[in-house]
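Yeah, one chain of the complex is gone here, protein chain that is, but the others are all in their spots.
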Amino acid sequence: MRRKAALAAGLALVLAITACGGGGNGGNGGTAEFNAADTSIVNASTKAGGTLNLALNDDWDSIDPGNTYYGFAWDFARFYGRALTMFKPAPGTAGLEVVPDLATGLGEFTDGGRTVTYKLRPNVKFEDGTPVTSKDVKYAVARTYARDVLPNGPTYFVDLLDAGDYPGPYQQPDLNQFTGIQTPDDLTVVFKLKAPFGDFDYLAANPQTIPVPQAKDTGAKYQEHPMSTGSYKVDSYVPGKEFILSKNPNWDTSDTNRKQLLDKIDVKLKVNAEDIDNRLLAGSLDADLAGTGVQAAAQSRILSDPNLKKNADNSFTGRLWFFVMDEKVAPFDNIECRKAVQYATDKVALQTAFGGPIAGGEVATTMLPPNIVGYQKFDLYQTPEAKGDIAKAKEALAACGMPNGFSTKILLRSDRPKEVAAGEALQQALAKAGIQAEITGVPSGGYFTRFAGAPEYMHANNIGIAFHGWQADWPTGYGFLQQLVDGRTIKAQGNTNVQEMDLPAINALFDKAAASTDVAERTAIYGQIDRAAMEHASVVPFLYAKGLVYRNPQMTNVYIQYSYGIYDFSQVGKQ
Amino acid sequence: MARFLVRRLAGAVLLLVITSMVTFAIFFIVPRLAGQTVDQLAAQYVGKDPSQAEIEATKEKLGLDKPIIVQYGQFIKGIVAGREFSFGPDTEYCPPPCFGYSFKTQRPVWPDLVDRVPVTFSLAIGAAVIWLITGVSIGVLSALKKGTIFDRFAMVIALAGVSLPIFFTGLLSLALFRPTGVNYVPFTSDPLGWASNLLLPWITLAFLYAALYARLTRAGMLETMTEDYIRTARAKGLRERKVVTRHALRATLTPILTIFGLDIGLLLGGAVLTESTFSLPGIGRYAIDAINNQDLPQVLGVTMLAAFFVVVASLVVDLLYAVADPRVRL
Partner (left out) sequence: MTSPLDAPSTAVAQPEAVLQGIGRKAIEGRSLGQIAWARLKRDKLAIAGGVVVILLIAMALLAPLLTKITGGSPTEFNQDLIDPTFSKPKGDGIFAGFSWDHPLGVEPRSGRDVFSRILYGAQISLLIGFLATAVSVVLGTVAGVIAGYFGGWVDTFLSRTMDVFLAFPLLLFALALAGVIPDSAFGLSGNSLRVAVLVFIIGFFNWPYIGRIIRGQTLALREREFVDAARSLGASGRWVIFRELLPNLFAPILVYSTLMIPTNILFEAALSFLGVGIRPPTPSWGKMLADAVPFYSVAPMYMVVPGLAIFITVMAFNLLGDGLRDALDPRAR
């Protein structure tokens, strides 16, 4: 066994390997160490056989690749479907890169970026042996237009493609009427965009481009058996109980993006969080699919026992916790009053409320978390030890014309204990600067449709501050920030730009990034957007979320896929 | 008998109708009074990032643009006769009892709900067996040994039992006996695991009810023992044992049976607190999740099911009365 290599050497080695695009086929990799899977492949092996036992506290919104909006579901969908592109199967920041999957190469941009062309790999088949053609990809995207039937997935294609008011294939089954995608031949897919979109290759990695044969589509019921093109196929999915996959005999073995080491994959659904932890530590479970981290009890067991700790990872989940000040609600229409809150906030108190540095995360100063393309480290509102600076807050209050403070309301989700604790911590910190905030708790169910995401509600109830958490749909500055700070995304309900920030300069930067086909230029622009948004002072990021996750030492080829912030399940095997 | 049954059934249906109306009112009228628009309601069905056109389409599809009375009528029709929903290429027939499709999961409510039934049944019935046996026997013994140390001790414990919130005893028992938590395993797949996991919830839930029933039984028993017919039976020279079992116990148990019917019916509709405390995936957990998600079809389904169990349980009790007490004429 060669995996006894020293960690430092192993780490360097892995980075070198992944840099040249390996993805770890051989026996190179890190040993089982705390946090080893964050940056290296743990237990690299080619041993085949075994069952991967996963569990989930929750359930899928839908296992239909075209109808899901959960990160773990996007990660997991790669088992049973191949999208045009995917995130590089590699640990560390290399995993943020897009590589072709169903396509032979990345998108070819023509017509000033308005046309994106992909060539499909030949010989890719559905699980029943039918060859995959460009029509199946076109159909897969077309059906996401039927929002009344498949409501869960993102709407980027609907928003970007030049398809008129195409209502989806259930009302208009003639695919020729769908002009957003053209299929000149069986292996060519041509996307027609309304406007250029530089990050298009990232969009193409969404499971919405996983081919769907029109003849087999049963609309909302397609999730009962999605046709696989990946290395595994769906055996059975029982909502709230289990999801079982087995080897796909018609998988294209020339596919180097995923492995087929396991015999079977067994996901138990709706399992108690504590029970997941117990089974993980007992070894009867390989990993928690959601990867949000273990509970308090298991956390103290893992951290106090070196034998357990070496099988645990503490990595960024890609989520940012923050709160915003609504610029349309007085006195936050005044930037100085917003700055007062920026300075008064005790981010360490919020961090402790969210579970501390390990279960909660690292104190945040930027909107982009570290694992996102475009991240730059800066802190515009520095306070001693990030614990708040009352003097500076009072200065800002005076500049705002409210030297004695003011009163406002904090909106949060009352069924989330950590958020409530954070709200109370914020309330305390603001009170020290003379800002009296009252907490308004609402159910998480309608948070973005009725409460924080409905500007009318915010204005009518005079809610100045609202808690918010965000994870990118794809790991670039555009994917993370656009829905949060682009003023043109503000809407009457389902609004995620809760602070109602609408700055022409920022909006223009998004357009500039979209039009650019130069990766370096785009990356630089994302950093500028982050800074410009922070200068406007209406968003207070406080935590780059982290979770303590546990991997069964029996699992092979384990690492954290940075794009999803959880283990890359498409690669794992069992010892 | 027939007339009795018809009357009881009519009452049962009435209760179900009232329950559905109240639930409907809470979720449709109260939020609207609170300023929620139909658009916002529809937006919950559409998923993330809804556009106005999608909201309009959804409103029409679900009939949210129609008056509340019409919507309520459709809902009732779905339960009695099933309903049709359009799902992409096909129109899906949702067979009765159709409670519609969840806002969040887009899955029909009824099968998901039926899935939860075994968990709640296992919990409620297991606990009921324990509390009936222990509660009633302690109550009877206490009454017979009125004033003794046993009686006083039992009654103080019983009073403590009814004074302890179940979410506290539940957590306490978890911390003391099973810090790793319990996990429901279906009886059919692993009977031993089923029992060992449910043991703690059973005992915790049964403790509360046993305390209640011990107090009820004792009071009823003492009351009955002063009745004339008991004195007559004793005067007749009947053995004390027979007096107790034949006469006193039977008269005491009749009102207890009524309460038991109500209690078990309410529990079968979701032991909300017990299931929350032990994280058991039963109807009660489902209800809490549905309420937190503001998922109206789920909430309607679960409250209707809960009311249904209460109605059935009290019907069964009424029938049992006829057996237990010959004086009751049907």
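Observations
Just so it is clear, A and B label the chains in written order, and each chain counts residues from 1 on its own.
As a working rule, contacts are C-beta pairs under 8 Å (C-beta built on N, C-alpha and C of every residue); 3 or more make two chains touch, one makes a residue touch a chain.
Quick caveat: nothing in here was measured; it's all calculated off a predicted structure.
Residue A:Ala296 is the one among A:Ala296, A:Leu380, A:Ala398 or A:Ala505 that touches the chain missing from this view. From the options B:Cys98, B:Leu174 or B:Leu249, the residue with contact to the unseen chain in the full assembly is B:Leu174. Residue-wise, the contact with the chain that is not shown comes from B:Val302, picked out of B:Val136, B:Ile264 or B:Val302.
Listed here are the subunit B residues that touch the chain not shown: 11, 15, 18-19, 22-23, 26-27, 30-31, 33-35, 146-147, 151-152, 155-156, 159-160, 162-165, 167-168, 171-172, 174-175, 179, 212, 215-216, 218-220, 222-223, 255, 259, 262, 265-266, 269-270, 272-273, 276-277, 287-288, 291-292, 294, 299, 302-303, 306-307, 310-311, 314.
Residues of subunit A that touch the chain left out of the display are 295-297, 299-300, 303, 348-349, 351-353, 355-359, 414-415, 417-418, 420-421, 423-425, 427-428, 438-441, 443, 461.
Convention: only the chains that are shown with their structure count from here on.
Centres computed as Cα averages put subunit A at a distance of 40 Å from subunit B.
By the touch criterion given at the top, residues 59, 61-62, 69, 143, 146-155, 165, 169-170, 173, 217-222, 239-241, 270-275, 278, 297, 415, 443-446, 448-450, 454, 457, 460, 483, 492-494 of subunit A touch subunit B in their complex.
Against subunit A, in their complex, subunit B makes its touches with residues 35-36, 39-40, 43-54, 57-58, 61, 86-90, 92, 104-107, 112, 115, 179-183, 279, 281, 291-295.
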